[in-house]
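Here the structure is laid out as structure tokens; the discussion comes afterwards.
Removed from the display is one protein chain of the complex; every other protein chain stays in position.
In this document, chain identifiers A, B and C correspond to the written order of the chains, with residue numbering beginning at 1 in each.
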Amino acid sequence: MSETMARATAATKPRRTLTRAVIRFAGDSGDGMQVTGEQFTTEAAWAGNDIATLPNFPAEIRAPAGTLFGVSSFQLQFGSQRVHTPGDLLDALVAMNPAAFKVHLTDLKSGGILIVNTAAFDQRNLDKAGFAKNPLEDAGLAEKYRLHQVDITGLTKKALEDLPLNAKEKDRCKNFFALGLVSWIYTRPVDPTLEWIKKRFGKNAAIVEANTRVLKAGHAFGETAEIFGENYGIEAAEMPAGTYRAMTGNRALAWGLLAAAERSQLPMVFGAYPITPASDILHELSMHKRFRVRTFQAEDEIAAVTAAVGAAFGGAIGVTASSGPGIALKGEGIGLAVTAELPLVIFDIQRGGPSTGLPTKTEQADLMQALYGRNSESPVVVLAPQSPGDCFFIAYEAVRIAVKYMVPVMVLSDGYLANGSEPWLIPDPKALPDIEARFRTDPEGFFPYLRDQATLARPWVRPGTPGLEHRIGGIEKADGSGNISYDPENHDHMVRTRAEKVRRVAQEIPPTTVNGPESGDVLVVGWGGTCGAITAAVEEAQGEGRAVASVHLRYMNPLPPDLGQILRQYHKVLVPEINLGQLVRVLRAEYLVDAVGFNRVRGLPLASQEIYEAITQLLEVKR
Amino acid sequence: MSETMARATAATKPRRTLTRAVIRFAGDSGDGMQVTGEQFTTEAAWAGNDIATLPNFPAEIRAPAGTLFGVSSFQLQFGSQRVHTPGDLLDALVAMNPAAFKVHLTDLKSGGILIVNTAAFDQRNLDKAGFAKNPLEDAGLAEKYRLHQVDITGLTKKALEDLPLNAKEKDRCKNFFALGLVSWIYTRPVDPTLEWIKKRFGKNAAIVEANTRVLKAGHAFGETAEIFGENYGIEAAEMPAGTYRAMTGNRALAWGLLAAAERSQLPMVFGAYPITPASDILHELSMHKRFRVRTFQAEDEIAAVTAAVGAAFGGAIGVTASSGPGIALKGEGIGLAVTAELPLVIFDIQRGGPSTGLPTKTEQADLMQALYGRNSESPVVVLAPQSPGDCFFIAYEAVRIAVKYMVPVMVLSDGYLANGSEPWLIPDPKALPDIEARFRTDPEGFFPYLRDQATLARPWVRPGTPGLEHRIGGIEKADGSGNISYDPENHDHMVRTRAEKVRRVAQEIPPTTVNGPESGDVLVVGWGGTCGAITAAVEEAQGEGRAVASVHLRYMNPLPPDLGQILRQYHKVLVPEINLGQLVRVLRAEYLVDAVGFNRVRGLPLASQEIYEAITQLLEVKR
Amino acid sequence: MSPTAGAPEATRPTPRYTKKDFESDQDVRWCPGCGDYAILSAVQKMMPDLGIPREDIVFISGIGCSSRFPYYMNTYGFHTIHGRAPAVATGLKLARPDLKIFVVTGDGDGLSIGGNHLLHVLRRNVDLTILLFNNRIYGLTKGQYSPTSELGKVTKSTPQGSADRPVSPCVFALACGASFVARTVDRNVAHMEETLKRASRHRGAAFVEILQNCNVYNDLAWNVLYDRESKVMAELRLQHGKPLVWGPPDDRRGLVLEGVRPKVVKVGEVAEDALWVHDEREPASALLLSQLWAPDYPVPVGVLVDVEAPIYEDQVLQQEDKAIADRGPGDVGQLLRSGETWTIS
Partner (left out) sequence: MSPTAGAPEATRPTPRYTKKDFESDQDVRWCPGCGDYAILSAVQKMMPDLGIPREDIVFISGIGCSSRFPYYMNTYGFHTIHGRAPAVATGLKLARPDLKIFVVTGDGDGLSIGGNHLLHVLRRNVDLTILLFNNRIYGLTKGQYSPTSELGKVTKSTPQGSADRPVSPCVFALACGASFVARTVDRNVAHMEETLKRASRHRGAAFVEILQNCNVYNDLAWNVLYDRESKVMAELRLQHGKPLVWGPPDDRRGLVLEGVRPKVVKVGEVAEDALWVHDEREPASALLLSQLWAPDYPVPVGVLVDVEAPIYEDQVLQQEDKAIADRGPGDVGQLLRSGETWTIS
């Protein structure tokens, strides 16, 4: 697919050029809003825009049609400049029914484009959404927004009149009418979607034809219908040259593991028990049996993690993934890996909590659990990806460190990173750092708890190696021999050794990049999925000449060696998190700096605007 | 049993009066050292001494005789002044075999009394203990210690010659020979032991006779044998008037629950899965069915805690107990109680870790797990008893708070408190604070998540109450109605409300007592079982005129409202813990004070001596 | 004070209920077409017949589509955590033996993560009515195979087919010593009601496997019992004391035992008394019967076993009563002063 094509799109009406736009498709779970959003994302990507997306769907599988809790939506921001977040307020909203209208209208900028599917605003749907009267009849609406009332359902039916499909099948196409229309409004090329339709429905010619027609009909409707005065161009963004693909966090984690397995030439066993929003990692990996990565759908999370530990004992890379509640169950198993000093990788795709909480919503509240969610002194390495694409590199790094230091490594992703996607510059796997897995084979002077002086790692031994038969377990061991030991001094020594081993991982951490001046009034410190929002906020403040910088942590434990030094270069430290203040506590305890938190726990990503405001407030306090 | 009698003990040899003594009985697991120690404790208690004990036994059930890992010991300190700890170095050691000799000799003061059972120093035992030659033959020994080589086995046999018991039965009495001898040396009354023998072996006259004889024989041996030049008197300690009993931590926790059940008139369900060192709480409670406290030995820790949650939903006090590894498994279940806002009491009897670790040894490393060992923001109240007897009041307080605030309360005890005992001034149950359990019965305007304004507690409803039928669960709920809610603002509100509810418990915390000057050079902050050692160390420093004080926390979360204020009154803050520094991290993060830790993780209580040294070092740094 | 008391309302005359009285005000959030709707209405319909005051009824569930059930019942309800409902219910029953408690679980909730609790609650024979909605799939997590999925099942997590053999809920329950075990089908409302009623009236742990359709992720998994054609030849309705026979009037089939091997015969081709007669009082025979499945054998539907067995909480209460009868009710004041004490003045 050539870019030239990706640029081509007819435009006879006046076109205004924008630098960025935030749009949201909203409708019933059954209305296919996720596909619509993903396709528009691809179109914008092909047009060379930078992009950030935010899918948002209900916990229910298929909530009854028309209900408020059944609304599903997909938001994205695309632009000709770097795009850091899916955006806060909307430039355009497509509402396929009254429920979607009710839930999402509040996020639309006044003056924003509002497209509604009038056909869906019948009495039943209005009742379900709890509207006493039809909100479209409210004159104020058209004053506040650029309202476009389109009978999407009807127009779709008409476009398909002569096709041998039943009513239901035809109706299912209507989301592509909306997609066609919005593609016209923002002059994004529909070609990739046309391609996708062929691939997706290939077997069923009628369906291919139907979706193609409706997509084009929607596009034509924008072009011809009187109601749309103009449309908008958004130039390609200045992005590093190279080949790109759209990448979601969960897929990136899975592929990062595949890259690590391929490079290390180690077998990999991935034990998991399904849980939202982590299940897709299991799904993705199970499609890649060609890599001999063995996925094990366990009976529960405890079996999943202990199976991974067993695999590690066998000389394989043991990996497990879950979300908060499942990670809570894995604590004891992780502790076994800590004391057995075996490599283990744990993915925690954080979601709203506590307990079952908000399974489909995002949160950053498992940091403390990652650091301390086990009995006794049970240190593990903790890493956190900062974007969907970064998940690939973090997964790979997790394996590299786990194997090099014979230590468990926990990766903290979240629901936003997991399902969100971004254009991802495809890396060259050969350029990735080496993974040093050296198995001990020499019986001469072997003991299971002898240590490498640089890493303090104990030797990794593959059962099957003659002369190295040995036994380990969860009871305290004498350093060196590995024999059971109740000796008080040895225990103190081992507790400190396990802690020191994790501390040594600091050797692996590159110098911290500071986004902004090397000293100043406010340093914003973040971690995980808030990177985009923080960067946007900080750049906005910098744009106004404020002495503000930001640091985004990917290594949560141990912390970067240069961090304490950096923190002291600023009058104030602000730590935005989607929790009640976890990293901020760690920083205060570690460095005794009076860092303050900015915390919103709504199951949603932080908005760059609110972070910006928090920064400016902090600046005022100073004066 | 009158005290007069407790004072009476013949003494024709010269008697020196001491203020305190530290002695340890050590032998094979099979030698009955625990009984010996417990009985000597009772004798000293009757003599009016203050006491602290430290039992110490192997993880193995009955390790093969004579092995080093099979050694079992019981240490106690008793005195005529307040006794804070079982003592660091020994004034007297009884070693029943070479293994015990080898393991424990290092702790004996030079010049200390060393009693060995010569009969046990045969080749087999010497080999098992890894002695090339018999250490008793080393002349140096008698120079360094006051060595008494006694053929305890032989003398016991002789004393029982004419009794119709087999050799094994007779041999089993030898520990009472040692007890009799030591009772004579320290002029403690043997009467309580004679009584105990009757009670214990009542049914078997021959055994009663045998033990009685041997005990007396040991006593007489000290009196008559040439080798003992003198013995020692230790006056009764100045202790508050009242009736006392010996109390261990685990029994105190169990009885505290019984007191809470009786006072609150609430049913109680105690769900537990056996684990060292928590099992005895289950054993103790299961003997008290007359209190209608229902013990449930569950299939695992998860069932134990969730059964307790189910009981709480039914309007009962739900309690569960375990040790570190089991608590790790309960995290998810505790999270359910957090979000369901039900009263739940969790006992964590900390032991050496991580993982299986050192099951029979003590540690304080579960504080972070108690605070953070669950997914997401999942706050619970955390309390910590400071002595075996204090466990009674803490257990009661845990129930009181859980019920009043509808919140889970975690109690952090440890192996040392659990098995250690102290003379305990028996309280009047009626003097205990009231437990306010008010069940909602009025359907008028009822919603499950309406809140009490003072405590933020939601109403507790007993199923069976007409008109209050309602449904709750682990998914986020709308405040007030309790209906499932995915609303972002409501979630943020609920997360903060659950946190605030725990913070409100600060209302219950009495002003913090400072042991020492209200300001000064060093404040020592401790929690849990280290109270005695810290107090002793601080008093020693104070005795030398140092401006040192200590604070011992019983409320770990929330922290006492006046703590920050207090911390700032001292130049330095020292935090001794049997972990790598957990409370110290909490204090640094909370108050930004440069508190430093003193940490030894040996599976043993901290020695007051080493804490004293840490204090003096810190004082030097200052100058 | 006896925790079993304190339910004075128990004496009130039980109101005459209708189905409506058991419908809560919550929107039902299952997919349109889900078999769970039929189960919900069957349960709501049979409730009035139990003659139990609504406030004395509790529904406890774990996590899963099935476990959303309690929200829709106008009784007390607790939607707990994944797999733990039997344990929660056990604790509740211990605290409140006076309550009528239902447990609702799924094939994943009850047999994957929760298998161990199911084993032990059945072994203990806690007085609970346990409903397992078996749709042979994980619904709520969007379609992974479950412990009851057939070998080779292609799902999101097993694109090339699952590699493990399924467990049969009824065989499992019987092996765990369940005192009541039955199977029914979501599309057979009358039979469901009948079966649920019997289960609810059983004292002890009553286990009911409900074959349920997940039309979104595992549509028609039980088609052999849905499809008119196959159904007649596949469904074996169990009736206590009656021979095990099924099939269309013109082609009746029956079971005979050859040693321990059941054999399908044409009724009439063997002597009446040669036919295997169903006996709900015979766990051993139920265990044989529960292993039968289509196509080689018919699928037994109905009550497999219904026997009396010691009930956990009954014995706990007896022990308490005995302890109190023997030594009087507990008194903490006395307790604290029991054993060795000494006084300092």
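Observations, loosely collected:
Keep this in mind: a residue touches a chain if its C-beta (ideal position, glycine included) is under 8 Å from a C-beta of that chain, and two chains touch if they have at least 3 such contacts.
What you see is a predicted model; the values in this text were computed from it and never measured.
Per the touch definition above, the residue from B:N134, B:Q149 or B:S286 contacting the chain not shown is B:S286. Within the complete assembly, A:A311 is the residue of A:A99, A:L114, A:A311 or A:L412 that touches the hidden chain.
Among A:Q123, A:T243 or A:T513, the one in contact with the hidden chain is A:T243. The chain not shown here is touched by just one of A:S110, A:Q123 or A:Q265, and that residue is A:Q265.
The chain that is not drawn here is touched, among residues A:T465, A:T497 or A:Q609, by A:T465. Mapped onto chain C, the interface with the missing chain covers residues 112-116, 119-120, 123-125, 147, 151, 160-161, 163-167, 171-172, 174-177, 257, 259-261, 276, 282, 284-285, 287-288, 291, 309-310, 312-313, 315-316, 319, 322-323. By the touch criterion stated above, the residues of chain B touching the omitted chain are 60-65, 67, 69, 273-276, 279, 282-283, 286-287, 289, 295, 297, 299-301, 325, 355-356. The omitted chain makes contact with chain A at the following residues, 1, 3, 6, 42, 45-46, 48, 192, 196, 236, 239-246, 255, 258-259, 262, 265-267, 269, 271, 288-292, 294, 296, 298-300, 302-304, 306-311, 313-316, 318, 332-333, 335-336, 340, 426-430, 462-475, 483-484.
Here, only the chains that are shown with their structure count from here on.
Separation between the centroids of chain B and chain C, computed from CA atoms only, is 44 Å. One simple way to say how far apart two chains are is to compare their mean CA positions; for chain A and chain B this gives 47 Å. Residue positions of chain A touching 2 or more other chains, listed in rising order: 69, 325, 355-356. For chain C, the set of residues that touch two or more other chains comprises 63, 81.
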